[in-house]
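A single protein chain has been removed from this complex, and every other one stays in its place.
Lettered A and B in written order, each chain numbered from 1.
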Amino acid sequence: MAGLLAGGAYAMVGVCVVLLYQMTGVLNVAQAAIGAFGTMVMLQLLEQGWGFAIALPTGVLTAAALAALLGWAIARFYADSTAQVRTIVTVAVLVGLLAIGFRLFGNDPRTVPSLVPGAGFRLVDVVVSGNALIALVLAAAIAVGAGLLLNRSRLGVRLRAISERPVTAEMLGVSVTALAVGVWAVMGAVTAVAVTAVAPTRPSNFLSLSLLVMPAMAAALLGGLRHLGGAAVGGVLIGVIEGAGTSLRQFSEYRQVLPFLVVVAALLWLQRREVWDATR
Amino acid sequence: MRRVDLMRSPAIPLGALAAVVIPLVVTMGMSSYWIYLTTSATVTALLCLSVGVVFGRAGMAALCPMAFAAIGALVMALANHWRIDLPFPVLLVVAGFVALPVGVAIGLPALRLRGLNLAIVTLGFAVAVDVVTNSVGFPGAQTLDVIPRPEWATTDSDYFLMCWVVFVGASAALSWYGTQRGGAAWLAVRSSERATAATGLAVPRVKLTAFAVSAFLAGVAGALLAGQLGQLNATGFGSLQSLTIFTLAVMVGARHPEGAALGGMLAAFLPEVLRQVGLPQDLAAVVFAVGAVIGLRSGAGGAAADLRAAGRRLLGQRARPAVASGTTPSGQAVGTTTPGPTPEGAAQVSVPALDARNLSVGYGAVTALDDVSVEVRRGELHALIGPNGAGKSTFVDVVSGFVRPAAGTVTVAGRVSVDGQDSTSAPVHVRARAGLRRTFQHERTIGDLTVAGYLRLVAPLATPAEADALLDQFGCPPGDVLLSTVDVGRRRLVEVAGAVLSRPSVLLLDEPAAGLDAEESQRLGRLLAGLPATYGLGILLIEHDVEMVASISDRVTVLDFGKVIASGPAAQVLRDPVVLAAYVGEEVPA
Partner (left out) sequence: MSGLEVRGLEVHRAGFPIVTGIDLTVAPGRITVLLGPNGAGKTTLLEALSGRIPATTGTALLDGVDVLRLSRRARAKHGLAHVEQGRTVFGDLTVAENLLVAAGRGPIGPALEMFPELRRRTDVPARALSGGEQQMLVLARALLGRPRVLLIDEMSLGLAPVIVRRLLPAVRTLAEEGMAVLLVEQYAALALSVGSDAMVLFRGRIVLRDSAAELSRHSDRLHRAYLGANERQPRPGDLPIHTKEPM
């Protein structure tokens, strides 16, 4: 079934967006770009003859490092800024990263090799490709894994404490900055995997991969920017609907409009009750 | 004594000078390549101005300026394709007005939610428009239509002049609007939505106005771009362009026209400079990104804001000293300086200014207020005291409309009437318009406004003479002083003065003396004591300074643990041992 692979990728990145938002209050608009950067690094290495075993981890680690750097910079220099200011920092970072990416990787679409070439199987009468399966399993694993980590481990307890009252946690001896940077790094790595998984199915240049952040944010909104499970399911849903649209020839070019429509619907639903921005 | 010194606002003469000199320089001295670049700079400056309205002024991150521009360009292409023969300026205005409702529609879904949601929906819109224009193309693209320039502006030089006139006109209009209540309302919404609503302004409407104007400006810019290019390419209006323009506008601080102009120049000329130096042109975007990131460290004012602050320092506009030289606030000038409505006679009116009955507020399992009834009459100063945590601020919040029932978490019961009119279910700004004004415990004036601008926002019906007289009486800084340069104590005084100036029926003052030293707070106390009689209003005063309360209040209500434990004439209540014990935290044997 078309769209399951994309849906899995959207789910993964959507979960990353929600987690980062809950943890740090930042909506990381550059999330997919960071992951895409890792994917591009992997591609360069592959083209230079290195195998997957070297190229993929290097790409993933690059993305993790980039994300960690951004997270550290935000924690260090924008600790007292509002969430909106910090989000706009990520917008600026996205613009800068795109320019640098164009320089390094050019603008031509590349063909990205599948992680698991060829394999597929039939479920009832739906064909699920091997990559889609991996993406879905990974997305589920990450959503569930994150949930378990947050709710059943000491580390998770500390992370949840940070997201609720970071200063109080710090005064209790929790290394807030180190943990936050760690979360950013892991989210960067996961996003790189997600982007790498979905890249084979579309013309992939750095810009279009970076714009995967849009369906991811739509997925995040479907989880109310709070629920990991909601974001994951939302991501898969968006992917499936998009895939269904692709098969209808006249809509296929407009599939990227879908996240926008989803966002509008989600927002109209979320604001049924008036909310006072209590801090202002 | 307090005239507006021309040297204090050099912006106007400087701006007028630039508006005339620059086109002269361009049309006389530049080759057509450079004129073309300058035209692009002007159009980009207009786009930056658009972002400056919605983000720089109103504080909302709308990430899709080029999408609105695309709509403007679309109008031009359609008009050309359908052979609609309207004068070019008319088409410009039409383009703006077609983009306007789209802007409003995009803003609506995120209106009541936190600002980040707007970023998501606008980015989604930018991507959607990007996709659609790429797939469908602009009308007339297949037939290679060329969008014509007006006959009187076909040369690059003339077309530049037209664009320049549009930019200067838009800048002047925005600067003028900034001095009006609507423009100040944008700055207010950016600073504090609660404070804005408490002055009687409907926050959603203020936000939508900002969207509308922003989309209009971007639409016009897009139409100008269409005329300049002649043939339209979807890439020029893509989501990357939107994000880049937004980042640029943040870097330069596009709230002010000089910031927008700087943005336009950077966008057009920096790539040129890079090219001359042998560097790749797309690095310009990196410069914008770095600039924005650095600028965001000191708030989101951008380069133009820093320039203005430096200019102010040069002109000597610093924070006012604690005691205003020469003008001593006249604590006894009761009724002598300001003509006001004739007082209705001390407390003779049958309908109380404020009648709060049986108010109860619960947050989950915690009861913040328990069956509290307080009445404030016109001409009376009624104090509300009690230990920390007793519920005083909750009382003011629920009476002014900031505490709303929320299923499962917040319960509210009771009735609130202002001047006899039931306001129990009215939103905040409606209560403000009905005659209920309040100040905030953590002072909420608008730093970006001058003292006079703030007073105009809060009390639009007052005359400048009345405003000046009140400023004098309260010992506030003069009208042309920017509030961000004033210390907290004096900002509180301005907040109170503004609330008084709006001639409310009842005024809720939340710790107005916090941040004043002993002498100043005595002065304020004497001033407050005279207000009810002079203006015929009722004051509910929350204060911790028992001595001040004792000397100026008519009646006192004491709260403890959310309940009223005493209420009545001040002399009586403040000698009550139960009250004193509660305040100092002693236990009275049951």
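One rule holds in what follows: contacts are C-beta pairs under 8 Å (C-beta built on N, C-alpha and C of every residue); 3 or more make two chains touch, one makes a residue touch a chain.
On a predicted model such as this, the values are computed, not experimentally measured, just so you know.
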Left-out chain, listing which of the shown chains it touches
A, B
Which residue of B:86, B:406 or B:488 touches the chain not shown here
B:488
Where the complex has a chain not shown, which of A:54, A:104 or A:172 is the residue touching it?
A:172
Tell me which residue among B:546, B:565 or B:578 touches the hidden chain in the full complex.
B:546
Hey, which subunit A residues sit against the chain that's not shown?
154, 157-158, 160-161, 164-165, 167-176
What does the interface between subunit B and the hidden chain look like in terms of residue numbers?
319, 346-347, 364-366, 387-389, 487-489, 511, 514-515, 517-518, 529, 544-547, 550-554, 561, 569-571, 574-575, 580, 583-587
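Heads up, the rule we're going with is that only the chains that are shown with their structure count from here on.
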Give the list of subunit A residues in touch with subunit B in this complex.
21, 27, 29, 77-78, 81, 83-85, 87-89, 91-100, 102-103, 207, 211, 214, 217-218, 221, 253-254, 256-257, 259-260, 263-264, 267-268, 270-271, 273-277, 280
State the interface residues of subunit B toward subunit A in the complex, per the touch definition above.
59, 61, 63, 109-117, 119-121, 123-125, 127-128, 130-132, 135, 191-194, 239-240, 243-244, 246-247, 250-251, 280, 282-286, 288-290, 292-293, 296-297, 299-300, 402, 404, 406
